[in-house]
Every structure is written in structure tokens, then in C-alpha cells.
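Okay, here's the structure, questions in a sec.
All protein chains but one are shown at their positions in the complex.
Chain IDs A, B and C follow the sequence of writing; residue 1 opens each chain.
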């Protein structure tokens, strides 16, 4: 039974994983559908939701029972995620659906979305990616800091330029209003712009504002490709290193062998 | 005749390919133009459309006749694409243009767009690209899963934040409405945002919503460059391997040697 | 004199280049300013425009005179660009500013914008970039073809989905209108979306349209990073090859030496 639930090698374990995957996807689907107008109190969704909650409860109990160290599992990352997947259902019963508790209810139900995290457990490739992200964490912090500094400076600059220009040109001020109502708003604009998302809900409207904004976009864009290339370079090196780590010639110490290599490419000596 | 149609090496085969390319492009042009207001029932387009359908029919019949195994061709990927290119024209005749069948008609006509797939047959470089995409399929699945998980969590979070904030601030609720009407809508927003498309039809309107949204954008952006670098790294490694293919081992025919390799990594024999 | 104009090595040549650069930038500035409301018939701009035209005329004549093969220069890429820089000024005189010829006039004046091409002549790095683009031309064609095929298919699909959904749901049809008025419009949407520009002037409005659109965006985004990585890989290889091309050990034929290498890193023999 331990094999079926925790390992994916056996035939039964495979089917268990596929079933769980479908249950997770269905759960996400129902949680989302519940918020769509007209489906909020749909009976079928309630039934499906409860069926899934019971299913996940059985899975949780089984994992607890099968596990050699139940407490350690319960306190592990996956244990908490598994608990969060079922708790909201039972908490709803406790609180009841009295209208006064609606807000609390909503927040609790949000937790069900973490069921999507269960997907990770099934992906082998994800481990490699997590390792890659973990290795690149310093670069990501630097990247975020660069963006933060750039966002603060360009946001403040644009806020002053736009409000100043609207003050100078009294005619325009009457017709339209600056979208840059405050520095946080301007920083929101800078974030949305520098990441090239560009919603268009906050845009410069004065001529000077547009010129400075175009200059900032170009500058920001050419600055942002440097940390991006940085992270890419890190990934490429990491991949290279990973490949190298597995093998190294015991005779001539040459590195960079293919993972399937039997003989050293430089000295031709046999490798284990 | 087989040479002319299936091979591009001969002079006649070249011209056949160029003619086919022009016919495909013209076909796409007419299919598109048909939907533009005022061109829908244009006689010239109908004539051109029929001329192209007949041309593609001749091509299909010739391919069937020339092919050594007609059935195998008919059931192959290209055979089905070729059939889909001509079928809608004849099906339209069968159904007639009675107004009640308009919807079915429209769906059938959509199939003609697959003619554009015929372009692939002409591109040699495309094979290399298909191989590259095929090799990177695991990475793409991981990438899509990462985005899916991120979209689900950030979408749900933003939906709750925006609706909560609009509930808290009753004044704003009257003036405007939250764009985040449901979780699927919020997930649509998250998808559009994380891929940096940023239409701007769904945007956060509350202050807290904007702050969380800016944080999510930055986080999403810095997370997304990691899988992007991952895929790039995969492509670069793939290319390196492909380039090395030229120096194959003369004994065991193993490929993928490093450019400076003296000995085959598989059999250990000396290479020039 | 030939040295001054065609070479940048001498002191005078340097100053000539800097002067020309400023003249080009000023010219672009005035051409742009002319179209801004209220500056159209500004006398100062007209004077500056004529001064620059005369300056560029002198430059053109000097280049013709100095050149060893005037005709060859006149018919070369740069010769034509230089001619296009001055021709519109004189053609305006010929046509006159009669209101009937305004449209022709406007088209001719557009040609002045090609003056910006003169910038290229001054950039050494640009040659390296041109070479890189030229080497990657096959990849770019493949990339554009992939995008074209994807744009055609997803555009057609979305057009049918959106118009169909608006037909099915009669209530919505009254309130709003689908942005997907025709297949070319839908292809415009697909282009704007797949390149992650995302203006937001054409957006899906039905629920099904949004779901399919989100799926297409994700698919498109994950497909587009493959050719992007492809081109990056090409650039990285090209750079590697360029560095390698300069040097190769005459004894052991090892490649990949640094450009400043005096000795082979493998066998230690002296390299020229």
C-alpha cells in the first residue's frame, strides 16, 4: 500500500497518480466555476466538491497511516498542502453559512486553490527546474533589485513630469486628468511598463511625458535584457555543470563528457 | 511524375513547389477576404475559391495516383491535410446554402485554413525546428505546468483581493465595477499578464489590488525567465550536439562527439 | 579630401563624421516636428530644413567628386540613400505647394526619413550585427513562417469562436459587439497577441473565447520561445565561430583560442 501511494514505479502506483491528477484538475475546475455568476449555488458543483473533499480526505488518512513517520509527514510541506486541500470543506460546516461569516468563509475557501501544488509531486522534471531556480536565486534577487531601483526612480520622475506638465498646460488639465495620481500609482505604471506587460490603464498623456516615457522604455528594455541574459547564462552554465558532474576522466581529468560516454574523448581510457 | 510532385530536386519539381506555394498563399488570402464586410458574396472571390479548390483536387488526385502506396498516403498526416483542403468546397455543394445550415457551413469552411499547413512540407529548416521542439517537449510541459500553477494561485488570490476590496470600500463599488468577476476571469487576467501580453481589458482597480498585482508581475516575470533560459539552454545544447554530428566515429558510428575529441566516447577508438 | 569623407581614421575625418551625425539627428528632429500641430508652417523649421538639404547636397556632390568611381557610388546602397536624403527638397520646389498636389508632396517628403539610414555608415559594431542577422536569415524566415502559420490558424479559430458565441448568446450581442469582425482582423489580433504586444483594441469578450484565447496565448508563448532560443543559439554559435576563425593552432589544430593568445593552450607551441 505504501508503494501504491508514495511510489510511482508500480502499475498500481501509476494509476493512483493518474487518478489523483484528474481529481486535482477537476477540483480546480469546480473551485473556479463556483465563482462564475449563476453557478455559485449549483447543487451539482456542491456535490462534486464534497465528493472531492472526501476523496482527498481518504488520500490524506491513507498517507498518514502508510507513512512510517506519520508526524513527520503531517508537518512536511506536502503534508500541510494535503491538509489545506481538505480543511476548508470541514471548516465551512463548522462556521455554517450564516451571512455574517461570508467574508471569513471566502478566505477559507481560497485555501483550496493550493490543491494545485499537489501537481508538483508528480513531475520529475520539476525537480530539475526547482534546482535551477534555487541556483539562480541570487541572480533573481539582483534582477528584482535592479527592477525595483529602476521602477522607483522612473516612477517618481514620471509622476513629477506628468503632474507638472498638467499644471503648466491649464487647458489640458480641464479636459483630461493625469493617470499618474500618486507615486505608488506611477511605480505601478513603471512595473507594468518595464516588464513589457503594458496594460494601458495608466499612460502618459502630455508630450513631454510621452518623450520621457519612450526614453525610459528603451532604457529599461535594454537594461532588462542584461539581467535576463545573465539568468540565461546561469542556466546554461548550470546545465553544463550538471552534465559534467556525472563524469570526469579518472586518467587525464578531462571534463565535459557526454552522459553516455564509456571512453574519455581526450586520452581514450575507459571510464566507469 | 512522382519526382515532380514529391521531390524538389528536379527543375520541374522546383516550379511545381513554387506554384503550389503561391496557390496556398492565394487561398489563405481569399478565405480571409471572404469574411470581410462587403466581400462576403463577391463573385470574383467565389470563382477564385473554386479555381483553387479544383487545383488542389488535381494535386490530391495526382499524389494518390503517383504514390506507390496510395492508401498509406491518404491516411498520412499530409494526406489528411490535403483532403481537408478540398473537402469543404464539395461539402458546401452537398449542404446547399440554405440559411438553416449556415452554422454548419461556417464550421466546415474553417477547415480550409489548414491549407496553410501545406507550407511546412516546403521548408527544410522546419524539420530542424520540429526536431528541436520535439526534443524540448518535456521542458515545454514543465514550463506550461509552472505557468498553470502560477496562473491558478495568482488568479484566485487577485479575485479574492479585488472583490474583497470592493466590498470594503462601498463608495468605489458604486462608481466602477471590479474587472475580476470570477476566478476563470482572474485566471484569464493572470495568463494575459504572466505572458506579458497585457491587453488591459481586465486590470486591478483598488490600491491593494495594484500593489499585489505589481508584486505578482515582478515575481511572475523573474520566475518565467528561468524556464525560458531553460528552453534556450536546451536549444543551445541541442544545436551543439547537432553540429558535432558531422564528426562521427569511423568504427562504431557514434555521433555527438565534442569538437576537440581524439577518441570515440563509446568504443574508445582513435578518431582523426 | 577622400580621406576626410570616406575614412574615419584621420582627425578631420572624425570631425566630419560627428558633424554629419548631428546633421542627421537634427534633420530627423525637424522632419518629425513639422508634423506636430502648430509647427507645420513654422518659418524656422523651413529654414533649418533647407539648410540641412543644402548641407546634404554638398556632402553628396563631394562624395561624387571624391569617389574614384562616381557612377558606382551613385548606384550603390549608400549613394541611393544619400540621393533620397536631398531629392524631396528639390522635388517640392518642382511640384509647388498647390493644394491638389498635397498628397504626392506628403509621400515624397516621407522619403527624407531614410536619412536615418546614414547612421549605419558610422557604426562599426553594426557590421557585426548585420553579419549576425544575415547568418540568422534562414532561422528568421522559419520563425516568421511558424508565426504566420500559427497566426492564420489561431486567428481563423478565434474569429469563428467569437462570432459563433455571439450568435448563440443573443443577449450579449445587443450590448456589445465582437471585436473579431473578420479573419484579417482576427489575424491582426493573433499577431499582436503572439508577439506579446497586446494592445487591447481587439479582445475576446465571450467566456469560451477567453478560454480558447488563454490556451492559444500559452501555446503560442511556449512555441515562440523555441525559435527565439534557436536564434539565440545561432548567435552564440556564430560568436564562438567568429572568435575561433581568427586563430587555430598550426601544430595540433586545436581551436577556440582566445584572440590574444600567443601559445596554443593544448600543445604549448607558439602561434603567430
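The rule is simple: a contact is a pair of C-beta atoms (placed from the backbone, for glycine too) under 8 Å apart; a residue touches a chain by one contact, two chains touch by 3 or more.
If you're wondering where the values come from, they're calculated on a predicted model, not measured in any experiment.
For the chain missing from the display, the contacting residue among B:88, B:155 or B:198 is B:198, taking the whole complex into account. One of A:46, A:131 or A:182 touches the chain omitted from the figure, and that residue is A:182. One of A:57, A:130 or A:152 touches the chain omitted from the figure, and that residue is A:152. Within the entire complex, the positions of subunit C that touch the omitted partner chain are 28, 31-37, 103, 106-107, 110, 113-114, 116-117, 119-120, 123, 125-126, 129, 132-133, 136, 140, 143-144, 147-148, 184-185, 187-188, 191-192, 195-201, 228, 231-236, 238-239, 256-258, 260-270. Considering the complete assembly, subunit A touches the hidden chain via residues 138-139, 141-142, 145-146, 148-149, 152-153, 156-157, 159-160, 163-164, 167, 181-184, 187, 193, 196-200, 203, 207, 210-211, 213-214, 217-218, 221-223, 225-230, 232-234, 236-237, 254-256, 266. Subunit B residues in contact with the hidden partner, per the touch definition given at the top, are 196-200, 232, 260.
FYI, only the chains that are shown with their structure count from here on.
When the contact pairs of B-C are matched by residue number across A-C or A-B, over half of them reappear in A-B. Remark: subunit A and subunit B have CA centroids separated by 25 Å (rounded to whole angstrom). Note: centroid distance subunit A to subunit C, computed from Cα atoms, is 35 Å.
Looking at subunit A, residues 196-200, 232 sit in touch with two or more other chains.
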